[in-house]
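Worksheet for the structure shown next.
Only one protein chain is missing; all other protein chains are in place.
By letter and in written order, the chains are A and B; residue numbering begins at 1 in each of them.
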């Protein structure tokens, strides 16, 4: 599901030398326009990106981005197509530039434009009592929005969806035939910030949550939106109650995620993955296709395709069961 | 607490050969009426049941059900009192028959009949602001329903109960003097379905949640209703915040369940069981009476009466502490 992000408004006419000024680094001889900030994988030629971990060296080789915020210690990894911008703290710099390009991105206040939906705008949608919706919300035909639920501005919901009661959806795009059960909170900012002595600096989160067709999201789930890229739940994936999905997590198609599972930020889960109750997946991991993760497991490293793992830390399930007979 | 299930409407005059037609199996010579579908333990003579695991062989011996949906591999376990119906996928067949008998059982949409309670119908009940209740809701005297709470049609709540704010209750029967704290969601369908390539098939859940006298249910709990049988919380059991209880779980009397504990489906917990924070109980287990389960434990097998266990997987607590000194 490809979707344009309608949630954060970018300034016009941002130039690379404006960015250099903000970062306090030397300007380029030739000033050029910068259209956006994206990760290496998604950035286009006139977009700025960043490099902050050896782990992503492959993306660095293939990226279309020219201007890349990084640290001097990585300088040997760059080639002549790159125009690296060296800073001390890469992520703090990315945060500043994101905020410069998207001046509203740190405003995570409540959407005070909400009001009761107008029947004429949603002729084939059914609404419960006390529903509040924002501006420019799109809702497909035959979708039902439960009592007391809140749908913030610009959210898009497909057709034949059932949104439960007390649900909150913001900064999200939902496909068709999606079910979101009671009390779920979808699309708030991720838990990203720079710890500081007296007042932490929040990281702007300009990504969305994308939920594809036929997905079910359980009661009291919390699914945070992405920071630069998006949090994505693939087609026909079913998620049980009280699951927490942090920013930038990507879950594939046909997955089964049982109750109280937690995902730390930026992990990528394959297709047909099943995860038992209360398991936890650390951040920035890659879980392959057809993986089965036993209940209660703590996964702290990548898992190849077709594996069955269990334990804390998670290991081959046969090994785990043998050791614990 | 015995209670009739008022939530799902059964079709009248269902015959065994209608069922055979749906399952694509040979019809019986003598057609007879089928009153309901139940598990082996609860089924009566004119009710259909199913057998899908060696684990339940004892129930098979004792069941009053005559017609039993099963798989050919179990055929030697049946005697001449049984009239087994052989299918490839037992649970999928049970699902189809349940849906046939209860045509509304897959409709888990929001209850749109809700409205503000009428004072004259509930003279001795106190209501907070914005409460929504369905049709035929029974509420005992001196019970209090908190702000923004939703009580769906046919729910029954005893006397002297306190239901908190933002609570959602459906398909449930509550005894007297029960407390349900803020944000709990009780009685939604369980997390049961048949994974399929492009669109999972949901399992109909026609059970209820039964909560007996003097129980306390913590904030933001999620308690799913049963599939065929019921999810039951016994008298005087207290449950802390953020606990998840899956479908068909039975919890005994006088239990103490602390924060963030999770129960997978169909486990049976004895009386006077105490479970420490964040512990998880796998599905289809039997936990005895007077069992103590340490915080953080992962229980993956049955636990006999009077045991103290801890660890992941849970073992004798002295062994766990000794091994981890």
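Operating definition for what follows: contacts are C-beta pairs under 8 Å (C-beta built on N, C-alpha and C of every residue); 3 or more make two chains touch, one makes a residue touch a chain.
Since this is a predicted model, take the numbers as computed values, not measurements.
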Absent-chain contact - pick from A:30, A:199 or A:325: A:199
Residue in contact with the excluded chain [from A:20, A:185 or A:321]: A:185
Where the unshown chain meets chain A, residue by residue: 108-110, 112, 114-115, 130, 132, 148, 150, 166, 168, 183, 185, 188, 191, 193, 195-200, 220, 222, 224, 242, 244, 246, 260, 262, 264, 278, 280, 282, 298, 300, 312-313, 315
Chain not shown, touching residues in chain B: 126, 128-130, 144-148, 162, 164-166, 177, 179, 181-183, 214, 216, 218-220, 235-236, 238, 240-242, 254, 256, 258-260, 276-278, 295-296, 311-312, 324
